[in-house]
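Removed from the display is one protein chain of the complex; every other protein chain stays in position.
All chains are identified by letter, namely A and B, in their written order; residue positions are counted from 1 within each chain.
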Amino acid sequence: MILPSNLSTQAIDILLRGISQVVLQNNPVSGLVILVGLFIASKIAGVATLVGVIISTLTAVLLKVDKSLIQNGLFGFNGVLVGIGVSSYAVSHHLLIDHTLWLHIVIATSLSTLVMIGLSQFFTLWNLPALTMPFILCTWLFIGVVEHIDLSNPMATLSHHFISEIDIYTIKTWYIGVGKGFSEIFLQDSAIAGYLIFLGILINSRMSAIAALAAALLSIATGIAFEVSEESIQLGLYSYNPILTSIALGGGLFIYVTKFSFIYALLGAIVTTWISFALSTALQHLELPIYTFPFVITTWFMLLVAMSVNSLKYISTSEATTPEENTNRYDDL
Amino acid sequence: MILPSNLSTQAIDILLRGISQVVLQNNPVSGLVILVGLFIASKIAGVATLVGVIISTLTAVLLKVDKSLIQNGLFGFNGVLVGIGVSSYAVSHHLLIDHTLWLHIVIATSLSTLVMIGLSQFFTLWNLPALTMPFILCTWLFIGVVEHIDLSNPMATLSHHFISEIDIYTIKTWYIGVGKGFSEIFLQDSAIAGYLIFLGILINSRMSAIAALAAALLSIATGIAFEVSEESIQLGLYSYNPILTSIALGGGLFIYVTKFSFIYALLGAIVTTWISFALSTALQHLELPIYTFPFVITTWFMLLVAMSVNSLKYISTSEATTPEENTNRYDDL
Partner (left out) sequence: MILPSNLSTQAIDILLRGISQVVLQNNPVSGLVILVGLFIASKIAGVATLVGVIISTLTAVLLKVDKSLIQNGLFGFNGVLVGIGVSSYAVSHHLLIDHTLWLHIVIATSLSTLVMIGLSQFFTLWNLPALTMPFILCTWLFIGVVEHIDLSNPMATLSHHFISEIDIYTIKTWYIGVGKGFSEIFLQDSAIAGYLIFLGILINSRMSAIAALAAALLSIATGIAFEVSEESIQLGLYSYNPILTSIALGGGLFIYVTKFSFIYALLGAIVTTWISFALSTALQHLELPIYTFPFVITTWFMLLVAMSVNSLKYISTSEATTPEENTNRYDDL
C-alpha cells in the first residue's frame, strides 16, 4: 500500500515526535536522533520502539482522540516505552517469541493509550500531565500476566521452550464456564445458579444480557488463547469480571449504545480478562482474594476514556436509568 | 411488629432491587430470581445476601442519604456482596460462628455503605460510579482484621474452637491504656506524657478533649470486645488512631457539633479501631510501621460521607477555626 506522500510524511512526523516525547520534547529530528541511539544500543530496542509507537498511536486514532494531541506525539511515547519494557523483559526472561507474545505486546501497547487517555481525563481537574505512568502500569501488568500464566498452567508455551501438551478444552468448558462465570459474580460455584442470574439480567434488560453473554464467551476464548488452565476456566474464574465490565460498558448504562460501544464493551471484556491475570499475581503476594477488582479498575478507566473520546458518548450517572431508556433518549437527540 | 403494608412492600422492593444491582440491574423481579439462584447454590449465601442487603440499606437510611438512591437499591448491592464474601471466608477458614463474628459482619456490612457514600462523593467530580469497590475494600479489611486478631492473641475465639483462657483486662489496662494512647500519637510510650498531651488539648478546646477521651475509652472497649491482646491495649496501640479520628469528626473542627455528630465521632472511633487491625496486617507484609494511617484513611472517608449526607453538616477547611467558634457560628444560622 502506498500512502499519499503528505499523509505518510505526516505519519512519520507524528511517530518521531512520539519518540522524542519520552524525554518531554516535541521535535521529529530529536526523535530521529534518539531512534538512532536506540538502534545502536540494541536492535531489539529499536524495533520495539517502532512497534510501540505505531500501535499506541494507531489506538488513539481509532478511538478518535483530539487530533492535536495525537499530532504532538502524546500517544506515542508511552507506547515506545511499553514496547521496550516488554521486549526487554521477554529477552531477559527467555520468553518464547511466538504469536502469544505478540498478542501480549499488542494488548499492553494499545492499553497504554487507554490508560493515557483515562489518566489524563482524571487529572484534567488539576491540569496535571499523565507523564510516563501509563507505561509503568502497563509494563507492570504485562509482568504480572506472564507470571500468572506461568503459575496457572505449567504447560503454557510462554516461557517454556518445548512443544507442550495443551490442556484439553471441551464443549463443557464453555457451557459450564459460562454458567459458573455468572455465579462467581456472587462468589458461588454453581452453573444452575449462574443461569438463573443470567435469567434475572435478561428479565430486566435484553441489551445487558447480550453484552454479558458475549463477554462470558469472549473471556473463555481469551483464556484459551493465552493457555490458562482448563480447570480455572470451567470454574468461571476468568469470566465473572469481564461479564460485569461488558454490562457496564456495553449494556447502555453509562455509555450510549452504538455499534462502536458494543465493540468497546467486548474490548473491555478482553482487557478485563488480561488484567485479571496480572491482578491475581499481585493480590497473591498480598494474600488477598481478587473478587471483582479487575472489573472495577478496568471499568473506571474505560469510562474515563469514554468521557474524553469522540467515538463514544458518556451518560452521566445522574441521568443513567435503564439501558433501553438511555438508548431511546439518545435516538431522540 | 407489623409494618404498614405499603411500607413493607416498598422495603421488599428496595431490598430486591439491591440484589439485582450487583449485576447492574434495577429490577425487583430480577433480584428475586437471583436470590432463588443463590439459595440453590448455598443456603448460607442466601441468608448472607439477605443480612447484607438489609444492614447496608438500613445504614444508608439512618445516615439520611438521598432517598431516590436508596430506592434504586444502590446501597444494597455492596452489602449483599460483603455478606456473601465474609460468610464464605468464615466457612472456608472454619471461623467460630458466635457473637464476635456477627459483630464483624455488622461492621463490615454497614461500613460498605459508608465507603459507598464516600467513594461516590470522591467520584462526583468525574461522574464515575463507585461500582463494587466498597465490597472489595470492606471484605479485604475483614480478612485483614481476622488475620490480625489471630496473630495478636492466640487465645481469641475467632478461629479457635475451644473455650479459651481470655486475657485478663484490669483497671490498669484502662488508665494506662488511655494515657499511652495519647502519647502514642507522638510515638512515645509514656502515660504521664500522654496525660500532659490530653491537658494540652483540654486547654484549647473542651469539646476536642471530651471527644478524645470518649474515643480512648471506646477503643479500649472495642479491643476487649474483639479479644486483642491486653499488652497491646495497655500500650495504647489501638487508641491513638481513634483519638485523632474522634477529635477530627467530633471536635467540631470539620463537622458542626450536634448530638448526631458526636455519635458519628464515636462510630468513627470504633471503625478506626477495627480498620487498624486490618491495616496492621497489610503493613506487616510491607514491613512498615502503621503510624497514624488508620486515622487518616478513616477520617478522609468519613469526612467525604459527612459532605454528602443530610444528617451531618460539613465545615469547609477554609472556614474551620476552633470547635467552639464553629459551633457558635452554626447556632447563629
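To be clear about the criterion, a contact is a pair of C-beta atoms (placed from the backbone, for glycine too) under 8 Å apart; a residue touches a chain by one contact, two chains touch by 3 or more.
Given the structure is predicted, the values throughout are model-derived calculations rather than measurements.
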item: Candidate in contact with the missing chain, chosen from B:Ile55, B:Val178, B:Ala248 or B:Leu312; value: B:Ala248
item: Contact with the hidden chain (one of A:Val36, A:Leu62 or A:Ile263); value: A:Val36
item: Residue among A:Val61, A:Ile136, A:Leu199 or A:Ala221 that touches the chain left out of view; value: A:Ile136
item: Interface residues of chain B (partner: the chain not displayed); value: 121-122, 125, 183, 185-190, 192-197, 199-201, 203-205, 208, 212, 243-244, 247-248, 251, 253-254, 286-289, 291-293, 295-296, 299-300, 303-304, 307, 314, 316-318, 321-322
item: Contact footprint on chain A, counting only the chain that is left out; value: 20, 22-27, 29-34, 36-38, 40-42, 45, 49, 80-81, 84-85, 88, 125-129, 131-133, 135-136, 139-140, 143, 282, 285
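Please note the rule applied: only the chains that are shown with their structure count from here on.
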item: Cα-centroid distance, chain A relative to chain B, in whole angstrom; value: 35
